[in-house]
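The complex is shown incomplete by one protein chain, all other protein chains being positioned as in the whole.
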Amino acid sequence: MRAFEVRESFGIDSLAPIELPLPSPGEDEIVLKVRAVSLNYRDLLVVKGLYNPRISLPFVPLSDAAGEVVAVGERVRRVKVGDRVAGIFMQEWLAGELTESKGKSSLGGGAKGVLAEYVVLHEDGVVKFPDHLSFEEASTLPCAGVTAWHATIENGIRPGDDVLLLGTGGVSVFALQFCLLSGARVIITSSSDEKLQRARKLGAAHGINYRTAADWEKSVLEFTGGAGVDLVVEVGGAGTLTRSIKAVRTGGRISLIGVLTGASGEINSPPIIMKGIRLQGIYVGSRQMLEAMNRAVRSSGLHPVIDRVFAFEEVHEALKYMESGSHFGKICLKIS
Amino acid sequence: MRAFEVRESFGIDSLAPIELPLPSPGEDEIVLKVRAVSLNYRDLLVVKGLYNPRISLPFVPLSDAAGEVVAVGERVRRVKVGDRVAGIFMQEWLAGELTESKGKSSLGGGAKGVLAEYVVLHEDGVVKFPDHLSFEEASTLPCAGVTAWHATIENGIRPGDDVLLLGTGGVSVFALQFCLLSGARVIITSSSDEKLQRARKLGAAHGINYRTAADWEKSVLEFTGGAGVDLVVEVGGAGTLTRSIKAVRTGGRISLIGVLTGASGEINSPPIIMKGIRLQGIYVGSRQMLEAMNRAVRSSGLHPVIDRVFAFEEVHEALKYMESGSHFGKICLKIS
Amino acid sequence: MRAFEVRESFGIDSLAPIELPLPSPGEDEIVLKVRAVSLNYRDLLVVKGLYNPRISLPFVPLSDAAGEVVAVGERVRRVKVGDRVAGIFMQEWLAGELTESKGKSSLGGGAKGVLAEYVVLHEDGVVKFPDHLSFEEASTLPCAGVTAWHATIENGIRPGDDVLLLGTGGVSVFALQFCLLSGARVIITSSSDEKLQRARKLGAAHGINYRTAADWEKSVLEFTGGAGVDLVVEVGGAGTLTRSIKAVRTGGRISLIGVLTGASGEINSPPIIMKGIRLQGIYVGSRQMLEAMNRAVRSSGLHPVIDRVFAFEEVHEALKYMESGSHFGKICLKIS
Partner (left out) sequence: MRAFEVRESFGIDSLAPIELPLPSPGEDEIVLKVRAVSLNYRDLLVVKGLYNPRISLPFVPLSDAAGEVVAVGERVRRVKVGDRVAGIFMQEWLAGELTESKGKSSLGGGAKGVLAEYVVLHEDGVVKFPDHLSFEEASTLPCAGVTAWHATIENGIRPGDDVLLLGTGGVSVFALQFCLLSGARVIITSSSDEKLQRARKLGAAHGINYRTAADWEKSVLEFTGGAGVDLVVEVGGAGTLTRSIKAVRTGGRISLIGVLTGASGEINSPPIIMKGIRLQGIYVGSRQMLEAMNRAVRSSGLHPVIDRVFAFEEVHEALKYMESGSHFGKICLKIS
């Protein structure tokens, strides 16, 4: 079977095809015939060696795959051959709180990636996905979908809440969909009027072009009558956090997810204290969260927003496309 | 000004008009010109002497009113003359937990009712309501609206949850609207196929006629693939609780609200224990809940479902109409 | 190896010794050399056929065992040979919410019991226990300890709370210890002044003899200045619930655990509603709760209260002793 690995050095162009033996499952394991994978910003960092420079080369990257179960170990009970499943991001975070050891079980961070035609996973590490989703759509759920679900629904948004989303990447567009599903009102930023137009079409109440309105937090405050939003889904990181703190209301929350604008930066404590803000670090989520999300996806008939689907062999183009930042929603690879 | 009081004995027919002096506000009080009131099942019990037989006669009944502020005391800051406001059910439950003393501050339970052209309330005891609502619509919010909001949203429902509603009275229809707003799926029961039809039109996913399907909990289990619902909004009370316990999933919740089928009955403990069910008594809610609900009503443009509007003088007919159980949603009186 | 099984019919006297082959572990399993087991009221019901009459005979009863790991499967990572561990009550409830399938994985309910010299368990189904505990003490943790922890700490008690405990069985005495550990004040009932005396020695603030004070809820109200308690740990069930509802404050909670006084009874809805009471069914708890409890037991140096230790062969006497209700705390069997 074919896979791609980052071979001799980090970098998109180091990704090279490799032929590997077909895997067979252990007692509690399943073999997944991968039909689609999706890209996350993390994958870009991993491949470029910016995520964890201690990863030893070569390695197969990517964390999110959907496909069919084609073989199961003798003790497997949760799924059966023929089931359409997606892998979960952290293979050992099934339920309850994140722990250090669960945090180390993520796919695609070095130890085990899914950019391959077949992967072996523990039966506990996969979930069936809703019937109305294609493999490409299902492949967007494990990381981006769960992160957005965790950052919004699990973080307690309610009908009538105002939520600020930064940009229109995979997590933000999922967050937009989940906010609308739960009756929240969405304000979204982008550097592109066209993307803002698309977000409004999906249901966003207000769009802010942060190129033309550099002080976008003022626009947020104005739109909310001076109060600020109940929640910010903060995918920007250090470069946007100060503005996000200004944009959130007293008693509001910030789901801290991303590092798109850099890993570290200045933080100002007094407004966090005096507004009683809660800043919650969000590192994807548990299988239980994925299952809860799947129920909502199923009953609402929601379809993830896919920007573009590349072929397996076009993985380099796909990663470069992500790097360009021109996408709206998710980027996938189809693996036939 | 005119009002109605329960005069010499309990009973709908004891309700009699009375002429009272125009009230004037204390330092922190406002005068509300009542433009509409709504009926709750509790009002029927109060008037008939079944709610609290120790209420001393005569008394003005009813708890829910909406109207205009026509006078304010000198220290009043929260509202001003001309504001369109509704009174809150428990005048002293502003935020935080219910306490015994807050519980005693309800309107219409004997001490102070709103079935009058003017009422005086503490400025803390009123809230402005969304502009898109009529006075009749606003008058449905304080008790039925807040109770339904508390029983569903404040009780943690999320997109993808299945919720069971019993009947199509004011609380259940509000609960239906709030469930849909927050992405939950609704199963509803009624004795009338026509009402089930209306509920489905509003968005209910499944309707069960409990006349023709006496074991309605089986239909609930079937519809949910054997799992049971995440939440039951239990307005029936003792007569339906045993079935509700069967209809709720392991780990599910029951919002216990009503006593429509009687105050006491048999309860079976083992399923509550072994399914880890949470049974939460819901006694309306706080002003903070009402304000949160109003935000959601405002941003979603939701309109309360009003079955019928009577004139002030038709209060007897209105109460008898409620007694008949033929309504779907709320019953109001217009007070010009 | 030796075990005891309920052989031809239900009943304590049907428990008979049996010689079984030494078990060997699967890939993910461990073999536990049982050094102590503890008895729960549930075991009495199981053995007498009152818990689940559909259990097929013969079967090995009991759920709670502590011992040493003497063999491990090749994939086992969580524990190693020589570790002192206890089994968890529901073998599949590791974290997060209770689900129907997790609920079916309890030990000692028919499928697999621990009244044996050796048992095989999945590696996920055991936890190391604090060093300062004997095997007998550790054997009390999985069911009674976790139930009490879940009913009090996981149910949100805080310093300054008043908690009512019913009786002085295993769960109640554990609850007493956990309440004291977290700064809550305890009121406890018993039919024996001597037991009340022991409870007071352990730190209970107030004891009520329900033989001499049949209306014990009045004594609870009096002791709390008329307010009622924040939490009742309700092990009595149908026979005591009505009084417990009277004894709890507005906004208070009841952890519903037991059926000592019967499975079903009359319940009165209005006080649950108007006091906004939360009734939470407690069915033991997850491994994560056991681990949290173990941390607290370890750092506080707490020792479970053991009433009496019987020998393996004295299991009949031990069960009859439990049946007599004369114990204070836990009853164990030592298995050498």
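Chains here go by letter, A, B and C, matching the order in which they are written, and residues are numbered from 1 within each.
The rule is simple: a residue touches a chain if its C-beta (ideal position, glycine included) is under 8 Å from a C-beta of that chain, and two chains touch if they have at least 3 such contacts.
All of these numbers come straight from a predicted model, not from anything done at the bench.
S.K.: Quick one: jot down which shown chains the absent chain touches.
M.R.: Across all of the complex, the chain we cannot see touches A, B, C.
S.K.: From the list A:Arg278, A:His303 or A:His316, pick the residue that touches the absent chain.
M.R.: A:Arg278
S.K.: Taking the full complex into account, find the residue in C:Phe10, C:Phe59 or C:Phe178 that is in contact with the omitted chain.
M.R.: Reading the full complex, the residue touching the unseen chain is C:Phe178.
S.K.: For chain C, which residues lie in contact with the unshown chain of the complex?
M.R.: Answer for chain C: residues 153, 158-162, 178, 181-183, 185, 292-300 touch the chain left out.
S.K.: What residues on chain A make contact with the chain left out of this view?
M.R.: Interface with the chain not displayed, on the chain A side: 97-100, 103, 227, 237-238, 241, 249-251, 256-259, 263-270, 272-283.
S.K.: State which residues belonging to chain B touch the missing partner chain.
M.R.: On the side of chain B, residues 26-28, 75, 94-97, 286, 288 touch the unshown chain.
Note that in this section only the chains that are shown with their structure count from here on.
S.K.: Just curious, how far off is chain B from chain A if you go by their C-alpha centres, in Å?
M.R.: 41
S.K.: Can you pull out the residues of chain C that are in contact with at least two other chains?
M.R.: Residue numbers touching two or more other chains: 97.
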